[in-house]
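Only one protein chain is missing from this complex, and each of the others stays in its spot.
Chain naming follows the written order as A, B and C, and within any one chain the residues start at number 1.
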């Protein structure tokens, strides 16, 4: 089972499973302690310059946008970041706080490519882009979540993706076929937005769970923002609905409309005008800065942001939500 | 990344991922077709002599007992079987229909060891016992469910478990630590009992899901028994509750009290007297045969079995169920 | 084309929609594939099972999704788990078709959506693979939907993001990709292409109405196989156009 090919991409977040185990032993309390705090407190306490950080799901869908904005507001920098992004990573790139990327997709979906990504990468501001497919990056987190050093896959084989990743190709010792081994990804910090959490961090999500389960189990610090804070009695009534148990969680932020201008399944739809405003303004570096000024640096916090958006517009988003079938 | 150690246990179910893919392409319809049938029809159609078969979860908990009894009733033999078992595998061993075992645990839990297992293995009736831990066998199914040839783990290292398994030890090429590679397990047939399914096979489970998700995705034929058949509208109302989607499923059997004498979370508790009857009778080969005569060969089908049990006793099991918190 | 009662994009969507095979699982990427899937489900393929990468399976496409994770991708769906479940379902061989886009395509159907130029000093940084590489690796057949011009139909893509037939016959299998998989068709703004089974190279199959073979050749940066039989695609029907304009993309995100 020798190594047939090694991607030349940098493993920008090296890992040590035993060190991760030790962290999980000593830095993650098993006690039910109240972790509710504000966006400011959570980011100040757990996000630091140079850390490796990721957000789930992505900008227009159940994304921790209020946390993403607070990271910029507090001037964090030199971040190493994984994943796909729509809006949230755009904001970070525009703010110049991203140093290295494990990139899968950064774009504007229906609205095309990301001008921020182009400016940040083509100028050299982002020092490294290591390539992964969406599944591969999720499986890398899944490896960490499983507590194993790698997971095999048949993705990325035969392509330049493998070459510019940090994966390795080996021959499966059971059947002789080639597989790519994806190294575990243990994030320093993860930000996840959920429908409901209790004060200790037990979380429920409605609809698709994206890669929340994997990411929550693949990070050293986990900041949860939640549309609603519910009682632990409610959690204990449906333990099979807890996708993220409390002991994984370091902070719980109550963030109604926390995914705005993105959507939140069954709660509110996306704010198309809000998204289009970014699409237009982000075309130029100046426009992107003006947007940041207006929506990130301007308001003091998420409440301030929501005031700018206004209750009428938020109510329209609620009207647009997908409803459970009657 | 050379192989440092190879378990000497037989890989009693060799696998070919491309062949499994081809099966999933050609033998699993994507159409919503009515799959409701009886235990007799499902076992007759999909379970064959010599096949590699598994049941989820285990005898006293959400186990497809009505299907397990029907397998015996129809005289299937030479089965190769995986897993842990309480009661259901005992019945199969007593009936002499098991040829090889990927074994994790076969016993009677609170009531001690299994006399059936002892008789079947010590006499040589079971030709091979390949050893795995409970997690390892689940991860083997998870590998198949992921469509990959193996999953790494730190279980089984350094023990005789590794030696008498079919796992291999290698050095992780990313960190240099040793890991065991567990080969994918693709079952010929899987039997899973759930709380609710629609006629096409979309399934919901309440409470712990054991290894239902993994097993359902790691088999060529999947027979579901369900306490209740519900409408597809109900399924579509809560797509996030579907743990087994219809396209994985070959047969849907309506089996109320299908887990008896085991329990079904939130529906009925275990029938302690029923379990004890087996515990006592199975101590001798003759007793075990008498039990089979009474509860398996005697009744024509599951309805016949339930008649023997009687509605009063079933009602007592319902009284014993764990209730959702008010 | 401006005098035609439909746009190139509308035509491309219609031709793509007709490729959906009823009763199959289809991996749907953002954009044009979503419109094509919706159109197919309202016309010739009412029983397709749309699969969206972040977990939605079997949704009823009543409103156009604008993103592969949004609520419409699991609206009245049969299941809604996560990306690992969906991608592993594809890796296990359960997804029949994948519908994809890209910035460049080569004669073997390899797609590029990562960079124009050198990877480490790109002329243009593109969005990245997203789920594209996975779809191209694991789905049984893939269908690319592309603008047709010589900058996009190139002899060699700057970066192989999503595997087509790689370097030709047998190359996918040699690389370890699943047996029997590969690109099936390209729907462009000018024509419908398939692949020659011998050489695995792209081949013209049917022209869009009003397009000539020469026009296709002129807009293709490599030698396209031109078979003796080249048919012409039907133009969008009135019903197709009505569905697209009045039901599927009322807000004109794409058309």
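Note that a residue touches a chain if its C-beta (ideal position, glycine included) is under 8 Å from a C-beta of that chain, and two chains touch if they have at least 3 such contacts.
Quick caveat, the model's predicted, so the values are computed rather than measured.
Asker: Quick check: which displayed chains does the absent chain contact?
Answerer: A, B
Asker: From the list B:39, B:88, B:131 or B:188, pick the residue that touches the absent chain.
Answerer: Checking each option in B:39, B:88, B:131 or B:188, the one touching the absent chain turns out to be B:131.
Asker: One chain is left out of this view; which of A:21, A:283 or A:300 touches it in the full complex?
Answerer: Of these options, the touching residue for the absent chain is A:21.
Asker: Check the options B:193, B:241 or B:270 and report the residue that touches the missing chain.
Answerer: B:270
Asker: Pick out which of B:20, B:58, B:150 or B:291 touches the chain that's been left out of the picture.
Answerer: Within the whole complex, the residue contacting the unshown chain is B:58.
Asker: Identify the residues of chain B touching the omitted chain, counting contacts across the whole complex.
Answerer: 57-58, 60-62, 84, 86, 103-107, 109-110, 113-114, 117-118, 121-122, 129, 131-136, 138-139, 142, 153-161, 164, 169, 177-180, 207-214, 263, 265-266, 269-270, 321-322, 325
Asker: Could you list which residues of chain A touch the chain missing from the display?
Answerer: Interface with the chain not displayed, on the chain A side: 17-18, 20-25, 28-32, 144-148, 202, 217, 232, 235-237, 239-240, 242, 245-247.
Just so it is clear, only the chains that are shown with their structure count from here on.
Asker: Roughly how far is chain B from chain C, centre to centre by C-alpha average, rounded to an integer in Å?
Answerer: For chain B versus chain C, the centre distance works out to 40 Å.
Asker: Quick one: report the Å distance separating chain A from chain B, using the average Cα coordinate of each chain.
Answerer: A distance of 37 Å separates the two centres.
Asker: If I count partner chains per residue in chain C, which residues reach a count of at least 2?
Answerer: 56, 74, 76, 80-81, 84, 91, 138, 178
Asker: Where does chain B touch two or more other chains at once, residue-wise?
Answerer: 17-18, 146-148, 236-237, 239-240
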